[in-house]
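Once you've had a glance at the structure underneath, I'll fire off some questions.
Note that one protein chain of the assembly has been removed; the remaining protein chains are unaltered in position.
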Amino acid sequence: MQSSSVAKGVPYQKDILRDHSLDAANERQHFVEECAGVTLHHVSHFSIDPGSTLGNIESFTGVAQVPLAFAGPLKVNGEHAQGEFLIPLATTEGSLVASYNRGIKLLNGAGGVTSTVTADRMQRAPVFILDSARAARDFATWIQDRITDIRRAAEATSHVARLQRIESYLASRFAYLRFDYTTGDAGGQNMVGRATLAACEWIVANNHAVRSYFLDSQLSSDKKVSYINMLRTRGKRVTAEATIPRALLVEQMHVEPRTLAFWSGVAGVGSHLSGAMNNGLQAVNALAAMFIATGQDVANVAEGSAATGYVEVTPAGDLYVAITLPSLIVATHGGGTHLGTQRECLEVMGCYGTGQVNKLAEIVAGVALAGELSLAAAICTGEWVTAHEKFGRNR
Amino acid sequence: MQSSSVAKGVPYQKDILRDHSLDAANERQHFVEECAGVTLHHVSHFSIDPGSTLGNIESFTGVAQVPLAFAGPLKVNGEHAQGEFLIPLATTEGSLVASYNRGIKLLNGAGGVTSTVTADRMQRAPVFILDSARAARDFATWIQDRITDIRRAAEATSHVARLQRIESYLASRFAYLRFDYTTGDAGGQNMVGRATLAACEWIVANNHAVRSYFLDSQLSSDKKVSYINMLRTRGKRVTAEATIPRALLVEQMHVEPRTLAFWSGVAGVGSHLSGAMNNGLQAVNALAAMFIATGQDVANVAEGSAATGYVEVTPAGDLYVAITLPSLIVATHGGGTHLGTQRECLEVMGCYGTGQVNKLAEIVAGVALAGELSLAAAICTGEWVTAHEKFGRNR
Amino acid sequence: MQSSSVAKGVPYQKDILRDHSLDAANERQHFVEECAGVTLHHVSHFSIDPGSTLGNIESFTGVAQVPLAFAGPLKVNGEHAQGEFLIPLATTEGSLVASYNRGIKLLNGAGGVTSTVTADRMQRAPVFILDSARAARDFATWIQDRITDIRRAAEATSHVARLQRIESYLASRFAYLRFDYTTGDAGGQNMVGRATLAACEWIVANNHAVRSYFLDSQLSSDKKVSYINMLRTRGKRVTAEATIPRALLVEQMHVEPRTLAFWSGVAGVGSHLSGAMNNGLQAVNALAAMFIATGQDVANVAEGSAATGYVEVTPAGDLYVAITLPSLIVATHGGGTHLGTQRECLEVMGCYGTGQVNKLAEIVAGVALAGELSLAAAICTGEWVTAHEKFGRNR
Partner (left out) sequence: MQSSSVAKGVPYQKDILRDHSLDAANERQHFVEECAGVTLHHVSHFSIDPGSTLGNIESFTGVAQVPLAFAGPLKVNGEHAQGEFLIPLATTEGSLVASYNRGIKLLNGAGGVTSTVTADRMQRAPVFILDSARAARDFATWIQDRITDIRRAAEATSHVARLQRIESYLASRFAYLRFDYTTGDAGGQNMVGRATLAACEWIVANNHAVRSYFLDSQLSSDKKVSYINMLRTRGKRVTAEATIPRALLVEQMHVEPRTLAFWSGVAGVGSHLSGAMNNGLQAVNALAAMFIATGQDVANVAEGSAATGYVEVTPAGDLYVAITLPSLIVATHGGGTHLGTQRECLEVMGCYGTGQVNKLAEIVAGVALAGELSLAAAICTGEWVTAHEKFGRNR
C-alpha cells in the first residue's frame, strides 16, 4: 500500500513534452498505464483536440472530467453584464450548486445583483539591489523621472499590456518596484512578465547604480493572498451588492435581517481574531467552480479568496449586502479559455473572446454574493448541516 | 455583447436538482443550449456515469474537460509514500507541467524529497453568545470540564471523526470554540459539521448560561488563508525537504546555492512587506493541478496556498530547502475521489481509498517543493520569462 | 544644525554603569552637559533616590518629567477592581485626558464598566534545530511526554513562575516551543527567560536528537503585535464592556446608538482593509499614559496596542460596547512599579504590590473602553477636530 506506484523511475522524455498529437497522448497513456498498472479508461476519454492544448499543458495525456452544472440564471445589473446569466459550475462538492442556486433565487427576487469593476491592474514586481538604502531611494526617484522611457520599453513587448504606474516599496538597500499594467481580456501574468523584463533590461542599461536585479521579489504577490493585493488590487477589484427586502429574506431564507446582521457582527469578531483576509464565507467556492468551468488559471483562486463583506440593516429594515473581491483574476481570451468545454461555458454567459472580461468579472462577483447570502442564512437558521446531509453525501 | 445570455429567466426546477439520470443531464443540456443559443458539444461528452456524481453535484449536466498530464515520477521518501510516483496534473497553464518536471528531476537527482506529516486536524468553530465576557470565560472553563460528554455527543455522529480537543478564543461576550478532529481519509468538513452540531446541541441542553449559538463563526477558518490556520493547522501540516548538492544545482539549474539563498533573503523581505501568508512561490499551482486531477475540493487551495519556505546553504556548500504547508486538506476517500478520472489519477499514485491520505499529503508536498526549486532557480538565472515564451503561449 | 552633538566620542565608562549614587548621577550630568553644551536644569531635578533605580536603568543620570493628570474616577465592576478609581495619565498629548474623562463620565452614567480578565500567560519561545522535520515532530512529541520533568527544571528557577503548557509550532526542521507561564504580579518576561533557559538546558541534556537551540525564536513575540499574541494571549487577556442607555448617549455624546454602530461597521471595513490587529481606535493612548505613570515596561504597549472592539445596538435600542485586549502586560510588583511617582500612582488606584495585578488589568481595560467611546462619538458628531483645537494646541 505504501510502496512506490511505478516499477522503475523512467522520467518522461524531455523531447516529447510539446508533441500534442493524439499519438503522443496515447503513447503517454500507455506509459502511465504500464508504469502504474492502472487502466486510464476515463482519462483517455475526451472530445477536445489534443492539438488545441498546445500552450496550455506539456505532455498532454488526457483529461480530468469534472462534473458540471449550470446554476441560475442570475440577474446581473452590471455595466458590462446586463440581464440574466446561466452560471457554469464545475465541482465535486455536494450542495455547492444547490447553495448558489438558492442565493441566486434570492438575489433575483430582489431585482438582481449590482456588480461594478472598480479597478483593473496586473503586476510584476522586480527588485533592484543597490549599495545602500540611500542609493535605493534615489533609484526609486530616478525611476519615476524616467517613467516614459520605461513605459516605452515595457509596452514594446505587447500590443495589449499598458503600464499604468510603478509603485516603489523600499526596505534595506533594496528597491521593490511593483509595475501595474492593464492587460485587456487576458489574465496577463505572462505578458506583464515579458514587458517588465524588457523594462528591467532598459533600466540596468541606463542606471549604473544598480548592482543586480531579480524579475520577481514576492511583491507582485502572485498566487498568494496578501495585504498588498487586497489594498492595491491584483486583477479586477469588483464589488457586488444588493438590497434584499425583509419580507423576501424571511420568506425564502427564514431569517430576519437583524439576525443575519447580528451573526455577521459576531463572525466579524471571529474573522478579526483569525487573521484572515476574508471576513466573508465561501467566495472561493464560486471562484473555483467557475474557474475550472471557464478555463481560468485555477491557482488564482488563492488571490481570489480574499474578500471584504459588509452587511447592514437599512433604515427601512431591509438587508443591504455587499462583497468586494480585491484581486479577482479572470480572462475571456488566452489561457485555457479557448478549450472545448471552457469555451462553451464562456459562450453560455456570452463571455467568450475579447471585450468580455469585465462582464465576466461582474458575473463572478454576483455569484460570489449569492453564495454568501445562502450560507450566512443557513448558518443563522441551522439549515447548514441539514443541507449537506441532503446533497453532500455520496451513496 | 453586453446583453443577457438567456432569453428569459426560467430558473431551474428545484425538484430535478437531485435527478442524476442521463436523461436528466440531457434535458438540462437542452435547456442550456436553448436558453443560451450555444451547442454543448464538449460539455456533453463524458465517460463517467452521471449517477456516480450523486452527492458531488446537483443538476449534473456534463463535464468540464481539463487537460491532464503526468509529471515525474517523483521519488518520495515519506513515512507513507515510499518510492517513485507519477504526478497527475490537470491544468490549462502553459509551462506548469514543464516547471514541475524540472524540479522533480532535480529532487530525484538529490535522492528524492523527504516528506513528513507533522499534524492532522479538521475544524468546525461554533460561537456561543453569553451575557458577558465573564460568563463567556466561565463557559469556556465548563466546556473543558465536560469534554468527555461533549466528545461522546460529537463522535456518536460518525464512525470516523474523532474529537482531539476544543480550543477557546474569547472576545467580547462571545466564546469561539474551535473543535479539532481527525477525520480519517476524508477531507472531513462535512463530518465535523455534523459532529459539532451534535456537540453544540448537547452543550445548549446542558448549559443554561448560553443565550444562543451559531455553528460557524469564521474561526474554523474554512476556505480562507488565515493565521489561525497557519499556526494551529487545518487539514494536514506537511513539510517537504531536501538537500541539493551544489554540483547538481549548478549543472541542472545553472545557479549557485549562494545566489538562490540570496534571492530567497531579498524575496523574504518582499514577502514580509507584502503581508502574505506564504513566503514561497507557487505552491498553489501544484495544489490546484493535483486537486482537480484527484477529486479534491478545489476551493481548499485557498487554505492550501499558505506556505512557509526555508532555504539554507549548508556548511558543505549545498542547498537545504524545505516547504511547510500548514493547512493542506486532502482526501483519498469520499468527496470527488471516486469519480472516473479522479479515481484513476489517485490509483496511478496508489492513493485511492482508505489508509492513503497521509501518503497523498506527502506526495503533494513533495511536488510543491519541486515547483519552488524550479521557479526560484528560473528567477535567479533569468530563464523564467523564456520558459513561458517557450511553453506558455497559445498558437 | 546637522553637525555632531558631541565634541569627541568619549563613550561612557562601562564600569560606572551600575553606580547608582547621587555622585555618579551628577558626574554623568556634567559629562553630558560638557559634551553637548546643554544645561540639564530639569533632567537633574528629581525627588527619587538614585539608588532606587538600581535594576531599572544603567548609568542613571536624571529623570524625564512627564506631565501627569488624574482622570475619573472611573467606576469599575471587576472581579478584582470594584468601585471608583482615579486614573493616573502621564502624557504630553493635548486632549487625551479630556477625551478619557469624557468617556469615563459616560461609563459612570451607565453604571460603570465591567472588566474581566479571561486569560493570563507570559511566554518565552525557544527554537530547537533538528535534522529533519520528522525529527522535529518526534521531538515535539517527546517534549509533551517529558512535560513534568521540564516543568520541574523551569520552576526551580523561580518562586513565582509556573509553567502552564508548552505549545509546539513546527516548520522546516525546526521545533518552535512556546512556553506559557503565569508570573504572579510581575510582567514576568525576565523570570520566564530564566525558567525557560533552565528548561532548555534540561532538554538538551536529555534529548540527543537536538543539534542546537536558541532561547528566542521570534515566536514569543515579545514587544510586537502579532496574530499569535492576539490568538493565544500574551500577558493578560481582558475584556471591558458596558451597555450605554440610548438616552444617556444622546444627552452626553449627542449621537444615536445606530449612528455609532453604523460608523463602527464602516470603520470595520476600513480596519479589515488596513491589515491592523486592532479594529478599534485609540486603546494604546490609554495604555501609554497609564504605563508611564505606573512604571510598566512602556515598550509593551506594542503588544498592548492590539484590540478587538465590538459594538451592538441592543433590542432595546441601547448601545452595547466591548473591547478585548488580548496581550496586556502589566505588573504591580517588580520592574518600575516601586519607583517614587510610579508607586504613588499605583497606590492611588490601590494597585501597588502583590495580589493586585488583575485589578490593575481590569482598570486599564476599562479606561481603554472609555477612550473608544469618547473618540468614536467625536468622529460621529464631527467634534473631533474641535476638541483638538480646544485642548491640543500649544500656546
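Residue numbering begins at 1 within each chain, and the chains themselves are lettered A, B and C in the order written.
We take it that a residue touches a chain if its C-beta (ideal position, glycine included) is under 8 Å from a C-beta of that chain, and two chains touch if they have at least 3 such contacts.
Because the structure is a prediction, the values reported are computed rather than measured.
Within the whole complex, touches from the chain that is not shown fall on A, B, C.
Among the residues A:17, A:107, A:136 or A:160, only A:136 touches the chain that is left out of the figure.
Contact with the chain not shown here comes from a single listed residue; of C:209, C:250 or C:276, that residue is C:276.
Among C:135, C:153, C:171 or C:313, only C:171 touches the chain that is left out of the view. Touch with the hidden chain on the side of subunit B covers residues 227, 230-231, 262, 265, 268-269, 271-275, 277, 279, 308, 310, 312.
Against the chain not shown here, subunit A presents residues 79, 114, 116, 118-119, 132-134, 136-137, 140, 169-174, 227-228, 231-232, 237, 239, 241, 275, 308, 310, 322, 324, 326.
The working rule: only the chains that are shown with their structure count from here on.
With centres taken as mean Cα positions, subunit B sits 16 Å from subunit A. Looking at subunit A, one finds that residues 227, 230, 268-269, 271, 273-275, 277, 279 touch two or more other chains.
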